[in-house]
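All protein chains but one are shown at their positions in the complex.
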Amino acid sequence: MSAHATQEAPNDWDFPAFAGDHEHHEPSFIRKYIFSTDHKMIAKQFLAVSLFFLAAGGTLALMMRWQLAFPGQPMPVVDFLPSTMAPGGIILPEFYNAMVTMHGTFMIFFAIMPLLVGVFGNLLIPLQIGAGDMAFPRLNMWSFWLAVPAGLLMLASFAVEGGAAGAGWTAYAPLSADGEYTGVYLGQQLWLASLFILGFSSIAGAVNYITTVINMRAPGLTWLRLPLTVWALFITAILVLLAIPILAGALIMLLTDQTLGTTFFLPETGGEPLLWQHLFWFFGHPEVYILILPAFGIVSEVLANGARKPIFGYTAMVLAIVAIAFLGWIVWGHHMFMSGMNPVLGTTFMFSTMVIAVPSAIKVFNWLGTLWGGNIHFHVPFLHAAAFVSLFIIGGLSGIFMASTPVDIHIHDTYFIVAHLHYVLFGGSLFAIFAGITYWYPKMFGRMMNSLWNRIHFVGTFIFYNLAFFPMHGLGLEGMMRRLYDPTQYGWLAELQPWNVFITYSVFFLVGFQVIFFVNFILSMWTGREAGPNPWNANSLEWSIPSPPPHGNFQTIPVVYRGAYEYSVPGHERDFLLQNEPPDDAAKRRPEPAQRVDPSGQVKDRGGDQ
Amino acid sequence: MSQTAAVSAARGPVDPTRPEPGLGAYNLKLGMWVFLLSEVMFFTSLIGAYIILRFAHPEHFAAPGEVLNVPLTAANTFVLICSSVTMVKAFAAIARDDQKGLQLWLVATIILGSTFVGVQVYEYIHLFRDGFVPNAAAYTAGGGPLYGSTFYLMTGFHGLHVSIGVGCLIWVLIQAIRGRYSSSHLGGVEVMGLYWHFVDLVWIVLFTIVYLI
Amino acid sequence: MNWLLEPSVSTFGPEIDRLYYIILVITGIVFFITQFLLVYFLIKYRKREGRTAAYTHGSTRAEILWTAVPFVVVLMLALISKPVWDEIKDPALFPEDAYEVTVVARQFEWEAQYAGSNGEFDADDSFTVLNRLHVPVNQPVIVHLESADVIHSFFVPRFRLKQDALPGRSIPMWFEVTEPGEYELGCAELCGLGHYRMDGLVIVHTEEEFEAWKAERLAAAGGGVTGTERAQAMTGEESR
Partner (left out) sequence: MQNGEQSHQPYMLIWGILAFLMLAKVGVSLVGMPQWMSISFLVLISLVSALLVALYYMHLRSEPKKLWILAAVPFPLVIILILLVIQDFG
């Protein structure tokens, strides 16, 4: 009896798809690759689209960096752009503003969020809980096919009159509420409409994930045996479910301000610009945790696998995720310290923001605890995961500066913020994504990525990433503002120009190394080594079935006997133990190992029933 | 730590078939509940904006009944409450395998729901004539333009939800006529009901906040 | 690149700097400990033939330790930050004998509005100056910050002062400068195409200089039909 069968589904259109008992007929090309309802295919579709947007956002970043380093000089290669953007390759201020906005929007909404939630949520949730598919496969398909028109609208806005939205990814009103202030009318409206549509996509996904995790776990897969990726994605889905509608409401109000003449955020007729900021950040801060929690999950998974050790403090890790998700709702005001918000609220938000460092600390130290006493295999995913820990610490610690309200007076809206957000989003989320992609690539495509090129990509990215973004802290401390088309216009910034040039050169190399990754990613689909079901000797359920798994995933519904991190169990011949391996097979003894590392005399074993 | 203890710890509890029982609600129903939670947040952002703007600018808002037609809307509220009871009756009917009852109560719900939307449109038309419009520049009714902006956005999005609900009801009715439901097969009717009652619930709150306070 | 801040010239500047350095030291310590442990573990526990990883699921004592210590540290940081924040931003604690001006931000300039000789802002001899804010040294100044269109942000790095200008509101902020001189003023909130060139100067005079400057301006502005118009006509050399 499956877990879902116990949940008698009184309707025929939400059956869980199990290949085991379904007849196999090859679906048509369209059903298989385009309007597919298979969660693995949908994950790949999201992967393709979000990598495209990652590249697009990166290309915009490159052009921004050119302008910041060499303001007013024509940028080679881009001189084909129309004269409303970059006549003769010289980037115009309106185009720069559009690029900043679209860079932030692409990266956050169309690259990192779909990568973490769309790709890994879809790929991993059913596989790791032992289900044949999502609870609502058709809804899942729609979740993808709503994201596509949203992306197209966003891209199209570059081509409309007035250009793309130019009010920053935060779209502060009234700048964004009335085209008169920016000269961007339709572009801003398309931006709003696109994000609104994308919201439907996200919510559809979240409903699916939450239902699936609650109802469709395999027998024996109790909450405290779930892989941390599933935990993280589950909590993330709750954040998505509750945060996106707030944004949707705010977007609608801004859109009607633009189009119907309402006055929510326009002060001349009674509106309140601060209301936009409150609503945006009430969504926005949970959003940044949406962008990091799945990364936490991936990193935990990969670190334990690389270290061949159970994850340290599993329960604490789960509680920390839940705590971050809850505290994430009461800190939004830290983006508004200088906004003219009531200063008493500023103090309130400072305290809550400080406290949120604590669950993050728990995560960091437990990761270190996981490495301690391990037998570390430096495979490529592990490299990215270890780099994640290092870089997330830097990004998190810079958050502490900003959380202190008086210090934030000086660094708010400077490059210190830009440094912080790239450390947590690139050093954090994107490195975790690299770890995740390289780790689950064999599960998705059946082949390994080329390890040598991956290592080259890793080293280059790590070095040039830091060279590019670390100096931004200093620029911020010197008072270099964000969203600045031409920093040389300000006297005190002109002296800093060598740093901007240095950063830009680093970014050139950084982007160059990404090209290696893209090429490796594509080519390995054909040239990679065959992976086999379990190339990393990992424990969770997806590694017990072929790579890539067949439609419906599991031949028979797996039964789970233990948590996902039973590595190096003493007395067991292999150093891994699949979650669904029956205890009798697993207990095949082997002689006591020659050398055992047990750095703790006193660490108490709390058993594998986690 | 003894080896055997570690191995048995790694094995976990001996009963391997112990199922983890989910939440006790089938997927479709659970999914609908989860979706409704996001709807709560959506209406929160609209209603919250209204509360905050009204608190910040009381001068933009008029006393109950001054601009809006309270008796008409009270009657309309009653219509929506009735539609909730017909909806739940439809569900009760199919739970008894009463196909005719299901269809009749669904038709009643559709009629009541459409009436609600119709009355709202009628109300909009009249308010427009009085200069109570969403456009701040053209606003001439009592209070100030924030009143019009917030009113139309909140009631408009609620009306949109009712309209979508009527559309879904029609679809459910077609399925019912085709005999797709039975007492052991009523998920579609039940989640339709959940959505419909939720929309009713939102209106109860909206009506109070927008018309009566 | 420098972790040290440029010396500040306002009264509360050093307090912000002190907080900054405290946080820098604390996060610096955390940074070195965690990064050191990370690298050390990576090297020490790298894969070796015949080695088996330790089999442990964690330690409650360690969890409590690394929950409690950061909690205390961040709570302490918040507690020492609060008074400084209140001093700078809480209107109830603003200094009393302050000199008051109004600054109106608009795309893409700063307009300083000075009261007339009777202390009223709409007096005959009240006047405005574009992109230059003249203030006295060693005397608290309260600026009523307003915006005529979108959100801007009044940012003087050397004062450690930043405050958004919000259309529809007048937000008070204060500062007291300790050294005469000219300090650059920037706009820190994206406000449109000219955001990158919305610069200005805060000119800090000694008390005598300031009085003289003010007297000159008042005289120039006074007597005419609208003081503002006349004063604006003569700010030509100061606006760009």
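Read from first to last, the chains carry the letters A, B and C; within each, the first residue is number 1.
Going forward, contacts are C-beta pairs under 8 Å (C-beta built on N, C-alpha and C of every residue); 3 or more make two chains touch, one makes a residue touch a chain.
In this text, all values refer to a predicted model and were calculated from it rather than measured experimentally.
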{"item": "Touching partners, among the displayed chains, of the absent chain", "value": "A, B"}
{"item": "Listed residues A:Leu242, A:Ala468 or A:Leu578, member touching the removed chain", "value": "A:Leu242"}
{"item": "Of B:Val34, B:Leu112, B:Val133 or B:Val162, the one touching the omitted chain in the full complex", "value": "B:Val34"}
{"item": "Selected residue (touches chain absent from view) among A:Arg65, A:His278 or A:His334", "value": "A:His278"}
{"item": "Among A:Leu345, A:Leu452, A:Ala494 or A:Met525, the residue in touch with the chain that has been omitted", "value": "A:Leu345"}
{"item": "Touch criterion as defined above, residue of A:Phe35, A:Phe70, A:Phe200 or A:Trp329 at the omitted chain", "value": "A:Trp329"}
{"item": "Interface with the unshown chain - residue positions in chain B", "value": "23-25, 30, 33-34, 36-37, 40-41, 44, 48, 51-52, 55-56, 64-65, 70-71, 74, 77-78, 81-82, 84-85, 87-89, 91-92, 95-97, 183, 190, 193-194, 197-198, 200-201, 204-205, 207-209, 211-213"}
{"item": "Chain not shown, touching residues in chain A", "value": "238, 242, 246, 272, 274-275, 278, 282, 329-330, 333, 341-342, 344-345, 348"}
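The definition used in the following text is that only the chains that are shown with their structure count from here on.
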{"item": "Mean-CA-position distance for chain B and chain A (Å)", "value": "32"}
{"item": "Junction residues of chain B - those touching two or more other chains", "value": "1, 6"}
{"item": "Contacts with 2+ other chains: residues of chain C", "value": "55"}
{"item": "Residues of chain B touching chain A in the complex", "value": "1, 3-7, 9-14, 16-28, 30-31, 34-35, 37-46, 48-49, 52-53, 56-57, 60, 134-138, 144-146, 148-150, 152-153, 157, 184-188, 190"}
{"item": "Of all residues in chain A, those that touch chain C in their complex", "value": "93-94, 97, 100, 167-168, 172, 174-175, 181-183, 267-268, 271-274, 307-316, 338-340, 343-344, 346-347, 350-351, 354-355, 357-358, 361-362, 364-366, 368-369, 371-378, 386, 389-390, 393-394, 397-398, 400-401, 403-407, 409-410, 412-414, 471, 473-474, 477-479, 481-487, 489-492, 499, 567-570, 575, 593-600, 602-608, 610"}
{"item": "Residues on chain C engaged by chain A in the complex (per definition of touch)", "value": "1-3, 5-6, 12, 15-16, 19-20, 23-24, 26-27, 30-31, 34-35, 37-38, 41-42, 45-48, 50-60, 62-63, 66-67, 70-71, 74-75, 77-78, 81-82, 84-86, 88-91, 107, 149-151, 153, 155, 157, 160-169, 171, 184, 186-197, 199"}
